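Every protein chain of the complex appears in place save one, which is left out.
Order as written gives the chain letters A and B; numbering starts at 1 within each chain.
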Amino acid sequence: MEEWVGQQWHRWVVKHTATGHAESSVELADIRHTLTALLASFAGSKQLTIQTAWPIRFPHAAQRWQFLTGHVRHSLAWLSSDTLYLPAQVNYFADAQQNRDLYFWWVALAAHWSSADVSWYQKNANAMQSVLNHLPGLKQRWPALLAALLAQRPMLSLLNPIDAQHEQRVQKILTTPTFHALENTAEVLPIAQRFVLPVPLWLYPSPVADEPAAVINETDPMESTPNSEEKKTIQGKKSARRVTESDDKHGLLLFRLENLFTVADWLNVQRPEEDDDDSSNDAAHELDQISLSRQPSKTAAKVRFDLDLPAQAVDDLALSDGILLPEWHYKREQYLQDHCCLVPMLSREATEQGVPEHLHGIVRDVRRQFKQWRSEPIRRKRQLDGNDIDIQTWLDLSTEQSHDSVWPVYTDRPRIRASRSTLLLADVSQSTESYVNNRPIIEGIKDALVVFCEGLNVIHEPFSLYAFSSIRRRQVRFHLLKNPNEPWSDTTRGRVLALKPGYYTRIGAAIRQSTKILLDQAQQQKWLLILTDGKPNDVDHYEHRYGIEDTRKAILEAREKGIQVFAITLDPDADEYAPHLFGAEHFHLVTKNENIVDLLPRLFRQLSQN
Amino acid sequence: MKFQSQAVAKPYFVFALLLFALQIVFGLIVGLQYVIGDFLFPYIPFNAARMVHTNLLIVWLLFGFMGAAYYLIPEESDVELYSTKLANILFWVFAAAGVLTVAGYLLVPYAKLAAFTKNEWFPTMGREFLEQPTIAKVGIVVVCLGFLFNVGMTVLKGRKTVINMILMTGLIGLAVMFLFSFYNPSNLALDKYFWWWVVHLWVEGVWELIMGSILAFVLIKTTGVDREVIEKWLYVIVAMALITGIIGTGHHYFWIGPKPYWLWLGSFFSALEPIPFFMMTVFAFNMVFKRRREHPNKAALLWAMGTGVMAFLGAGVWGFLHTLAPVNYLTHGSQITAAHGHMAFYGAYAMINLTIISYAMPIIRGQGEAAPARAQVVEMWGFWLMTVSMVFITLFLTGAGILQVWLQRLPDSGDALSFMETMDQLVIFFWLRELAGVAFLLGLICYFASFFVGEKTQTIATVDVR
Partner (left out) sequence: MAEVFTKTAARNIYIGGSVFFVLFFLGLTFETTRSLPQRDHRENLTEAVAHGKMIWEENNCIGCHTLMGEGAYFAPELANVFDRRGLANEEAFKAYLQGWMAAQPLGVPGRRAMPQFNLTVQEVNDLADFLIWTSRIEDNNWPPNIEG
C-alpha cells in the first residue's frame, strides 16, 4: 500500500522538479556521426567509441528539499577506458547552440583526457586546459558557455561551509582551468558528505563495468559473476570509505557512481555491449521502469503493515521479486505448482570481516588438516582390482557368509579426483536464537560455517553457501552467502557473520532451489549438505507430516538428479523423523558433547571417503 | 544493550520506583488512619491519603509499563526506537502531570481542586481511581497517544514478533479503555457499568496481555529456551485471559442494577479467570526448569517465578474466593475485597514491573547481564520481605473480612452490628496489617539498597615508599 503511495509521489515529484529546457534540447542521434568523426580526429591514437548514457540520480549538496529532488536525474557524460558515454539528450541550457557545444566539448575532453594519476577534479581541469589550447573554435564560444554554466551553479550562501568550499573549488577550476589547485597548494579540502552539483561540462567516471558482466538470468539470480557481485555496493558506505581512505592527500571525495545505484538497477541494466540507438533507448526506459517498480530504497516504505516482516528500509535486500517453486502435497500426491515464493536475499548489514579472534586457532588447525587430507592420495576401497589389499573388506567378507566368487578386496588409487561442488544450506530459523551450551545456536552455526569454509577454501574445493528461513509460503528467504563462482573473501565471511535468527523452517523450497543451483554446476559430483536445528515447520499448514513429506520429496528429487544429500541436525529429537527424511545413513545428529565447529570438517572428510 | 535507544527506559523505571516508594508511605498513612481514625485530620483526611495511595499505584505501574515497552520493543523489533526525543519529552510531561495531580490532592480539599480545574465544564472527577482532574486525564491521554505512536512506529518499522504484537495490543487496549473514564453520565448505574470497562478490562483484560508479553520476554532472555515454545504458551495464556475476562466483567454487575442473568454469566466466566494466571505460573516454572543457559541474573528469574505465583494467589485464588454470586452477596465491599485487591495488584502488576526492572536495569546501567552477586542477594532479600509481608497483609485483611461478614452482613437487620461498631471489633486485624505494612516498607528499602550495592571492593594496601 505504502509502495503505491510512494510511486505516485515519485511521479508527481519528478514532474514538478524537472529542470531543463525542453524546447532547446539537442538529441545525440542527430549529431552522432559528426561526433564520431570528431572523436576519431581529435583522439588520434586512442580508440574510443561512443555509446549512449542514461540519466542517473545524483544526490548532491545543492539540493534543497533533498527528499524531493533526490529523484531528479542528471544527464552526464562518462568516460571509461575505451568508451565515451554521451547522454541521449541534452537540454541544460536555453540556447540550443550551447547544448550542442556541450556534446563537442565532451568529445574534445575525452580526446584530451590524460590518464595521469591525479584527482578527478584535476583531470577535468587539465583536459579543459588542453582543449582550450588546441581547439580555438571551442575557445571562441567558451565565455558564453562558461557564463551559462556558472549561472547554474548554486549560491555559496545556500550551502554549508564544507560543501561551499568544494563548490568554490569547482567554480574556480571552471573559470581558470590553469588552476593547478591541488598538488601545489598545501590546502586540503575537508571531506564532504555529498557531491557538488554535477558539472554538465565535465566527464565523469563510468559506472559500467569494463569487463562484460553476464546478463542476470531472471530465474536464477544466484548465477552472477564475481565482478557484478563486487560492484553491488548496496549502501554505498563501503566504497565511499575505501575511496576517502585512499585519497586522504587531497581530502576530496573521489567519485564512484556505483554509490548511487540500487541493486535492482544494477542487475537489470548492465548492457555494455549495446551501441545502437534502439537499445540505448531501451536502457533508459528500462531504468525508468525499474526505478519505479523495483527500488527497494527510494520509494520503499519505512514502515510496513505486514504482520511478520520488518519494513523494507530495515530488512535485508531482496534480490528479486521471488522465484515460484512447487510444493508436494502428500495427501493429494501431487505438486502444488508455484506454491512457494522463494526470495533471494542479501544482508543489509554485512561488512567485510576477517576471521574472528576466537576462531583463529581452530581455523589454523582445520586448514592444516584439510591441506594434509588433500595431499593424501585417494584410496578407493572395495575394488575388484588394485595395487593393495583392502584388509578391512577382506575381514568383513571372511566373517560373512559370502557366496560371491569374486571378492572386491583391493584398494585402488585413481589419479583423477572426481570434481565436486558442495552446497551447504544452513537453517537460520528463529529457534537458532535459543541456547545450547550457554551460547545461542546461531553463534555456533556461524562459527562452524566460517571454519568449514576456511578449510574448503584453502584446498580450492568449489563450494557455495546459503541460509534460509521462511514466513509462510509467500516468503522463503534464501540468503545468499557465497555463490559457486564467487571467491571466499572478507565479503562472504562478513555475510556469514551477519546472519541473524530468522523465522520458520520451510526446508522443501530451499532444497529445491539448492538443487537448481547445483545442477547448473559443471562438476561431476554434487553434494548438498543441510545444516538444520529442527523439523520442517512453518506458521501455516507446513507442519508435521505435511512438512516432512514435502521435504522428503524435495530430497528425493535432488537424489534423482544425481545430487547427494546429507544432513547435520542439532535437534535432539531428530531420530523421530530424520531417518525417514534423509535416510538412515545420510544424517548426523549432533549430540550434546559434540561441537559442530569440529564436526563439520570431520564429517566432510568422512563423506568424501565413502 | 542491543540498541542505544533502549536507554530511554531508565528514567521511566527510576521514577516508577520513586512513586512506588511514595505509594507505600501513603499506604502506611491510610493503614494507620484505619486504627487511629483522626490521624493527620483535617490536613490529610483519609480520602486524600487514599487517593494518593491508589493514584500513585496506577501511575507508577504505567511508568513501569512504558519503560518496559521502550526497553523490549526495540530489541524484539530489531530496530532503534522511532524517537528517543519524544520518549524523553513524554516522560517529563507525564511526570509533571502526575506530580501536579498528587500535589493537588494533598494541598487543597477535593472540592476546591474540582472548582480550580473547572471540573464543571466536563465532569469526570470523583470516581474511585479516576479522581484526577479532567485536564490531567487529557494529559494522560496525550502522553499515551504519543507513547503508542512512538512504539507503534518502531514495531511497524521492524520485526513483528508475537511478543511485541501482543504487547502492542495490550497497550492500545489500555489507552482505548482509559477513554471510558471520560464518560460520566448522571445515571449512577450507567456510570458504574462503564467505570468497570476502565477498571476490570484493564486489570483483568488488557493488562494481562502486557504482563504476559513482558514475562515471555524476560523468560526468553534468561532461559534461552526456544522462542517458538514460549510464543505458543503466550498465545494460549492471553487467549484464556480474554475469553474468561471479557464476560467475566459481569462479576461486577451483580449488585449495581443490571439484570440477574449477569449473576450467572459473571460467576461462570470469572470463576475461570484464574486459569491464565495458573498457566503463567506453570509456564514460568517450566521454562526455568527447562532452561538452556545459566543466566547470571538470578534475581530476575526469582521475580519472574514469584510473579506467577503471587498473581495466581492474589488475583486467581483470592479472586475466586469471592467471585461467585452467592458468596459475593455477603462479601461485596468488605475487607475481603481489600485483601484480594492488595495481593492481586502486587502479585501481578507490581511484581511484573519489578521483574522487568530487575532484568533490564543492570544492562541499562552498564553492569552487564546482571548486578553483582552481592547486590542480587540484597535484592532477593527485598523480594522475600515484600512478598511475605504482602501475604500477611492479605491474610490479616481476609481475617478482618471474614469477621466483618460474620458480624455485619450475615445476621438479619436488627441483629447485625453497624459498620462502625464492626470496625471497632476488627481493630486487632488492622494493627497487624499495619505491622505487616511496615515490614513491607523494610523490604522495599532493602530492594532500593540493592541498587547501590557494588562489587566486593578490594582494599588496596598503601605502601609508604621513602
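Following the convention adopted for this analysis, a residue touches a chain if its C-beta (ideal position, glycine included) is under 8 Å from a C-beta of that chain, and two chains touch if they have at least 3 such contacts.
Worth saying up front: this structure is predicted, and the values here are computed from it rather than measured.
Participant: Any idea which of A:134, A:413 or A:545 touches the chain not displayed?
Facilitator: A:545
Participant: Kindly state which of the options B:79, B:102, B:125 or B:168 is in contact with the chain not pictured.
Facilitator: B:125
Participant: Which of B:28, B:282 or B:330 touches the chain that is not shown?
Facilitator: For the chain that is not drawn, the touching residue is B:330.
Participant: What residue numbers in chain A mark contact with the hidden partner chain?
Facilitator: Residues in contact with the chain left out: 539-541, 543-545, 548, 576-577.
Participant: Considering the whole complex rather than only what is displayed, give the residues of chain B touching the chain that is not shown.
Facilitator: 33-34, 36-38, 41-42, 45-48, 50-51, 109-111, 114-115, 119-120, 123, 125-128, 131, 162, 184, 186-193, 228, 231-232, 235-236, 238-239, 242-243, 246-247, 249-250, 253-260, 262-263, 265, 329-330, 332-335, 337-338, 408-414, 416-420, 422-423
We adopt the following convention: only the chains that are shown with their structure count from here on.
Participant: Given the complex with chain B, which residues does chain A contribute to the contact?
Facilitator: Spelled out, the residues of chain A in touch with chain B are 302-311, 313-314, 430-431, 433-436, 438-440, 500.
Participant: Applying the document's contact rule, which stretches of chain B touch chain A when the two form their complex?
Facilitator: It comes out as residues 77-79, 153, 156-160, 165, 220, 223-228, 292-294.
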